[in-house]
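Left out: one protein chain. Kept in place: all the others.
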Amino acid sequence: MISDGLRILRYAAASGFADFRTIYTVRTWITGWLFRVLCQVSFFALIGRLIDSPEYTEYLLIGNAVMIAAMESLFVVASTSWERWTGSVPLLIAAPASLALVLCGRSVQWLASGTASATLALFLLSPLFGVDLRLPMALVVIPLIALVGLSTYCFGLILGGLVLRADSLRNVVGNLTMLSLMAISGAQVPVSVWPDWLQALSAVLPVHHGLAAIRGVLSAEMGFTEVLMHVGMEAIVGTASLGVAILGFKRFAESGRRSGAIEFGS
Amino acid sequence: MIRLALAMARFQIAAMRRSPHDLMALVNAPLFTVIFLAIVRYTGRDDLTGYAVLAPAMITVFAMALLASGEIIANDRTDGRLELLVASPSPVAVVVLSRIAMITLVSLVSVAECWLVARVLFGKAVAVPHPWLFVGTLAAIGLAMAGTASAMAGLFVLTRSARTFQNSLSYPFYILGGVLVPPALLPEWLRPLTQVVFLSWGTDLLRDSLSEAPVQRVLPRIAAVIVLGGTGFLLGAWLIHRVLLKVRNDGTVSHA
Partner (left out) sequence: MTESSPLAVAVADLTRTFVRSRSRLPGRLKRRPPESRTALDAITLTVPSGEVHGLLGPNGAGKTTLCKILSTVLIPTSGIAKVFGHDVVVSTTRVRPLVGVVLGGERGLYTRLTARQNLMYWSALYRQPTSEGAERTAKLLERLGLEERADERVETFSRGMKQRLHLARGLVGNPRLLILDEPTVGLDPAAARDFRGLVRQLRAEGRTILLTTHDMTEAEELCDRVTLIDSGKLLGTEDPRTIGEWLSAWERVTAEGVPAELIDRIRKVEGVAGVEIDSEGRITVETAGDGTSAAVLSLLVDGGVTSLSTSRPSLEEVYLHLIGSRGLNVG
């Protein structure tokens, strides 16, 4: 049962990576995508220059580099709908395998690409902006960046399930979520500047805890247990999101069967 | 010809109302404003409030040029309308430019949108001590942006790689265009590059129009925006001409 599930996930992921290869080659990923990522992080880090504060430059650089992992993971919101265009949704519902499992696996290419580009942005841009990350200790943050990517991916799956019902909104929803997370999760300004209710919201969303852990490790001012607590919280947010997402996919399949909204063909 | 242009502009409004994708940048604008204003408030740099309101508006104007205007011809091609358009008695360049002009006009609404976000959510009313300069610069930026968009619209049809890099054009342009951080604060080696980007002249003028101090050298700077933008128009017209030649000579505009 579990091995069947893993096999389905693997095939779904393979189809996701195949999509990815139709968009990027290694060369265009570096010259096109990575270049944009570096520019995006620099754009925000430059605000530190405008403010004339090296500390704030560092704050923005770290926050926006980690946001890249979240941003790319959120492409899952749009690419979940791609499965609909292939016409495979009714076939998946008719098949004994779970639609949810396929949809969970089919966008992991973003997770991989996001972790890579966020990491590269952080380590390539730091010297340019005069930020000392204190290597090699800083390398510990790479799995933490992956964790932020993963929990955001799981959260994105929830939205992907919702957008399956409103295909034309797929890019809008992904973008708004990304910008909201960018605003309230501590990437640009400390979470504490926001009203209490926004802080509470931020705490149950991805990025917030993971980013706090990353900042803690890089500043070397946070105790080991505190870092571990933040990591645990980020993992909990991710796992809970995954659960909700799977329930959402199941409901989509069920309600589609009832309403006849699952169309055959294109 | 004017009647055709007006009809195309009206049509573009109808088309945009049905396309969340085209209006996405306008939906994003308030969130960008919130982010920049939060930074201003956190750092206690109230003097930069105007910067924080202008930046999201300029981001919106460019994003719509990139995503909505830039895809006009490409979408007509994929949906099988380009050939029908060529067969009609109307000049394709006029059709495309009228539609782009409308998109650009709509994108300028973001200026008011971002101003309102600052006023309502942050209680900051950005004053405009040089209103004529402000409006004139916005008009010049609109014109230049439409020119840039027409060049992109042609480019995205003619070369496949341009479409791959479409997503990558935004942030480099925001940096070089001095959208938030004035070009003067960029690293030395980047500054010559900003001189050829029309927006860097435009955003500097806009920021100047928001400060009480008298503004120096207005005309040459506005001229720089218009001349650089005009180059975009020429390039755009030439690229659209190339697209049509390709359609009529090869039967399709296949990617090179």
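Just so it is clear, A and B label the chains in written order, and each chain counts residues from 1 on its own.
Going forward, a residue touches a chain if its C-beta (ideal position, glycine included) is under 8 Å from a C-beta of that chain, and two chains touch if they have at least 3 such contacts.
All values reported here derive from a predicted model rather than from experimental measurement.
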| item | value |
| --- | --- |
| Chains in view that touch the one left out, judged over the entire complex | B |
| Among B:F11, B:Y42 or B:W238, the residue in touch with the chain that has been omitted | B:F11 |
| Touch with the omitted chain, as defined above, among B:T43, B:S90 or B:S211 | B:S90 |
| Absent-chain interface as seen on chain B, which is shown | 3-4, 7-8, 11, 14-15, 18-19, 79-81, 83-90, 95, 247-251 |
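Quick note on the criterion: only the chains that are shown with their structure count from here on.
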| item | value |
| --- | --- |
| Averaged-CA centre spacing for the pair chain B and chain A, given as whole angstrom | 29 |
| Chain B residues within the chain A interface of the complex | 19-21, 24, 27-28, 31-32, 34-35, 38-39, 41-43, 45, 48, 51, 161, 164-165, 167-172, 174-175, 179-182, 185-186 |
| Of all residues in chain A, those that touch chain B in their complex | 23-24, 28, 31-33, 35-36, 39-40, 42-43, 46-47, 49-51, 53, 56, 168-169, 171-172, 175-176, 179-180, 182-183, 188-190, 193-194 |
